[in-house]
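With one protein chain removed, the remaining protein chains of the complex are shown where they sit.
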Amino acid sequence: MNEDAPRDGDGEGTADGRTDGGASEVGMAASGGTAPEERSVAGRVRGRLAQFGRLDLSVYALYLLAIAFFVFPVLWVASASLRPPGELFSYPFRLLPAEISLSAYRRVFRAGMVTWLFNSTVITIVGVGSVIAVSVPAAYAFSRFEFTGRRGLLGIVLLFQMISPVIIIVPLYTVMSTLGLLRTRVGLILLYVGIQTPFSIWLLKGYFDTIPQELDYAARIDGCNRFQTLRHVLLRPVAPGIAVVAIFNTVLTWSEFVLAFTVLGSESRLHTISIGVYKFQGQYSNDWRAIAAASVVGMLPLVIVFLGLQRYFVKGLIKGSLKGQ
Amino acid sequence: MTDSDRSTDSHLEVRTLDKTYPGGLTAVEELSLSLASGELLVLVGPSGCGKSTTLRCIAGLEEPTDGDIRIGGRSVLGRRPEEREIAMVFQNYALYPHKTARQNIGFGLRMTTDLSEETIETRVEDVADTLGITELLDKKPGSLSGGQQQRVALGRAIVRDPSVFLLDEPLSNLDATLRGRMRTEIQQLQRDLDVTTIYVTHDQVEAMTIGDRIAVLRDGQLQQVDTPMSCYHEPANRFVASFIGEPSMNLLDCRLGPTETALTGTVDYPLDDRLAAAASEARERGVVLGFRPESPTLSTATDGDDAAAPSFTGQVDVVEPIGERSFVYVTLASGPQVTVATPGRTPVRQGASVDVRIPPAGVHLFDAATGQALVHPDRDDQPDVAGITTEELD
Amino acid sequence: MGEAKRKLLDHPLPWLAPTLLLLAVFQLYPMLEAILMSFTNETLVRTGTQFVGPEQYIRLATDPEFWDMLRVTAIFAFSSVVLHVLLGLILALAIDYGVRRGLPGHLTTRVSVLLAWIVPGIIIGLVWKVMLVENQFGAVNHFLGLLNIGPVPFRSDPTLALVSTIIAGTWRGTAFTMIMIYGGLQRVPQRLYEAARVDGAGRWARFRHVTLPQLKPVLFVTTVLVTIYSLNTFDLIFALTGGGPGRATQVLALFMYQEAFQDYALGRGAAIAVVMLVANLLLTGVYLYAFDVGDEI
Partner (left out) sequence: MLDGGIYPKRREVLLAGGAAIAGGLAGCAGENDGGQSSQFDESDPTVTHERFGKGETSLTYQTSTFYTPIEAESDQPAAAPALKTQHEEWAENHPDYRIEVNYPAFGQWKDNLLTSAAEGNAPDGSTLDSKWVADFYEYLQPLNDHVEDIDDFFPFVRETAMRDGDLLAAWKYTGCRCLYYRQDILDRYNDGDPPATWEELLAVGQDIVENEDMDAYMFQSSSALASLPYFWSSGGELVDSEGAPVLDRSGNRQALVSALQFVRDLVDTGVTPQRVASVEEVEALPREGRAGNLAMFIGNNDQIERNLKNPVQQDDDVPDDRWERWRVAKIPRPADGEHTTGVGGWAEGAFREGNSDGAAAMKDFIGKFVAPEAMGRYCEAAALLPTRESVFNDSDLYDPDTPYQDRFREFLRDGVARPARPIYSTIASEYTVAIENVVTGQSSPESAAETMIANVNEEYEAT
């Protein structure tokens, strides 16, 4: 964009960085010193630069606002969790703890945090794995088979995405009870798979659709049956989609509360992080420090995993799925 | 290789093939083809004409609704692709993106044979050597150029030593220069391997240059199967006439005049006996007058009248110089626009009035209703300018 | 064996069977059961369920509190959807702008927003609850106090309580819309912008005539999902206000849960569930019509 500014004569064209497109990609690599360079031609294009600056400034302001809005609660929880007893609700208000205390964490771990972490981890890993194991073949079928009622069936599957599990929680409870799945992890996992599959199928089908059918043909000519085609040929190209689905479902599963609470009931050995946190709302008072500490511990694994993978998540989302023409 | 008798010991035979999709769409209808061993047949037609469907039926990727497909004299219906001894190359190459070129080429052997790793390795390397891609073997498709990918795709096809080779628009993803080179290479390879080949393309120029014979397909129906020259000079019908040849044949809708010695309509064209006899077959239905852009001559209106051929006045719309020749688009006074090929340094200018002289020796007549050819010019009389020299232009 | 297996694999059923089975057991059957149950007086604590016809629905329709809750739910869902999509769109555009301009900070922003998304809903409810405590112990009121505002009754004022739940919900959900829309923006072909510029379109015109139409499918899906999500929000409100003060933030999902699991009136809960179900489907239909996306999805 640096060279663009003087060259481009159409008045307002470059005012929008959006449109710089390819040029800005190139400019970006060498950028960093964008602003000074622009200023060097300020004489001629002062008006436009003022606009540049204004837009940049407002975008920066937006960034700051967004970061403050979105990060503050998380940091505040962290700060609350590190306080000694009594300091959280002492007066005057303190943003940061006067002294660091790990007593809330000790309490949380004594109360069964290891169990909750373990349960959440098992349920998430097995659950997400199962979602993928179920939805990949289904998405493949919807993408690759021509059969009567395919569109209709896909529509029906998607329709289930419109049904929130909260709505059917009462009969679900009966179903789980009948199947003997109440108070079991398997039951909860199966339930999650049943509920999260439609959206996963829909996402994955989008990825399958981006893979040319010729790849399937080539594989068949090379002697693959459909299963082998999926395994040897298609699985790798849809891997970004699988990653997106995995991350999506991990977030959903890890943080799910209502179903876990309903299915697992009072079986505290099976409780997950969400339930664990909730348990610190006590008989006479809420143990806010413990809630904060449990929240931090509960979020941490997901935050770490997510910070590591968010790049792939975003990339995967960009890569396929929704038709953007 | 125009000897039609080779079809008697045909290696690949398609008999009255029908393919109708569940939705009711008929992709291919009553299609019959017969290829001699080692022959290269080009299946050509506009997109959606059913050529790729035909190819996929032969490959076993789709089941025909009716008809038979025989390879080496035996029906292959119901057999799986890998059992048909065929290999296929796709328009977009369909290379497995996560496998190296080596793995791509060897994959089929690994899946279908019990060959040892070493044998597979040797065969892959032999093929790579043939195609000159040895140094690319450990790269993945993503880091290969279009031409290199094309070669890997070919390698994947020939490593299995197929008895029938199916190429589906193999060149259309390449740029013009590369296309010309690859075309020659494929031709060369096909001859060397002496493998029966069906080559699908929508590009008639490609079809003309590469095929031993070409089969022209339209709306799922076979129009003509013949050598490229025959298709060009003796198109079986109006569609083939307009499809083969660049620029297309001029086609003017006429009727047979009351005296049956002249056509009337968009142009009034006197007929000699030979033409009149042919035209009389379609006297009720109307006649289409066709001539290749190469056959007429142009003269400026002020030139003296040469009575050897009927002449029509018109005005030049556009002159397209392409080097040794130019194409002149002329709107005739009676209405229709015709294309005329002239020598490169034609003096005509846009807007000039010209006479277009159409010699009877270059005239094709078609039945206006059925489209069937009524008469073709004698081959010997044709001017020796082939339309196919424009091939590099597209 | 091999041949039979291949035949089987060539049929879509084996591929779809696990999905269909799971959906039938965990979605279809419970849904039908809910509909059936809504015509009975089934309770959790008493046997002898009777078929009572549309009585539960009549009760609901004649209960003024139900209409209040419907209104609360509608306000909550509508505001949430608008805020989610608008904020998500703005953030996506800003981050996209930053990426293209090479402004530092866009990654931090993106990660911050996404961070909020992965925090479990129940934790969000509790965290906001303690942040919004209505005296100087509450973080937000403390800061407002520094500006000589407040203390603001975030949770005890009926209107503010609803606003608080909407904001907390938006805090969590914006990441989803942002990331979906950001993904959509990346797939808008550059040449369209170039073409629009050549045609003399200004920034707004380009946004209006290129960006928005190209984002339509993404916006559709996002809006549908966010709507359904908002309409059925439970954990967050449950933890943040518990439906209070009074019933000022009592959304249908909460009402249903209370009817079914606190009053043990399964039949009544089911009737509310069916109402919610119909609302979900109706809105999806409306969106389908409004966005006119039909085949693009």
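Letters A, B and C mark the chains as written, and numbering starts fresh at 1 in each.
Note that a residue touches a chain if its C-beta (ideal position, glycine included) is under 8 Å from a C-beta of that chain, and two chains touch if they have at least 3 such contacts.
Predicted model, so just to flag it, every value in this text is computed and none were measured.
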Practice prompt. Sort by label and list the shown chains the missing chain touches.
Written response: A, C
Practice prompt. Name every residue on chain A in touch with the hidden partner chain.
Written response: 85-86, 89-91, 110-111, 114-115, 118-119, 122, 125-126, 129-130, 133-134, 137, 177, 182-186, 189, 227, 261, 265-269, 275, 278-279, 281-287
Worksheet, complete the sentence: Residues of chain C touching the missing chain are 1, 4-5, 8-9, 14-15, 17-18, 41, 43-46, 59, 65, 133-137, 151, 153-158, 161, 241-242, 244-248, 261-265, 268
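One rule holds for everything that comes next: only the chains that are shown with their structure count from here on.
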Worksheet item: Which chain's mean C-alpha position is the greatest distance from chain A's?
Response: B
Practice prompt. State, to the nearest whole Å, the distance from the C-alpha centre of chain B to the C-alpha centre of chain C.
Written response: 57
Worksheet item: Centre to centre, by mean C-alpha position, how many angstrom separate chain A and chain B?
Response: 52
Discussion item. Need the CA-centroid distance for the pair chain A / chain C, whole Å please.
Written reply: 15
Worksheet item: What are the residue numbers in chain C that touch two or more other chains?
Response: 6
Item to complete: State the interface residues of chain B toward chain A in the complex, per the touch definition above.
Response: 21-22, 56, 59-61, 80-82, 86-88, 90-98, 107-108, 111-112, 156, 168
Item to complete: Would you pull the chain C residues touching chain A in the complex into a rising list?
Response: 5-6, 9-10, 12, 15-16, 18-19, 22-23, 25-31, 33-34, 37, 90-91, 93-94, 96-98, 100-103, 105-106, 108-124, 126-128, 130-131, 136-137, 139, 142, 171, 174-175, 179-180, 182-184, 186-190, 193-194, 196-197, 200, 202-203, 206, 214, 217-218, 221, 224-225, 228-229, 231-232, 234-235, 238-239, 253, 256-257, 260-261, 266, 269-270, 273, 276-277, 280-281, 284, 296-297
Practice prompt. Over in the complex, which chain A residues touch chain C? Could you list them?
Written response: 1, 10, 12-13, 15-22, 24-25, 27-28, 31-32, 34, 55-56, 59-60, 62-63, 66-67, 69-71, 73-74, 76-77, 80, 88-89, 91-93, 95, 133-135, 137-138, 140-142, 145, 147, 150, 153, 157, 159-164, 166-172, 174-175, 179, 190-191, 193-195, 197-199, 201, 225-227, 251, 254-258, 262, 273-274, 277-278, 281, 286, 288, 291-292, 295, 298-299, 302-303, 306-307, 310, 313-314, 317-318, 321-325
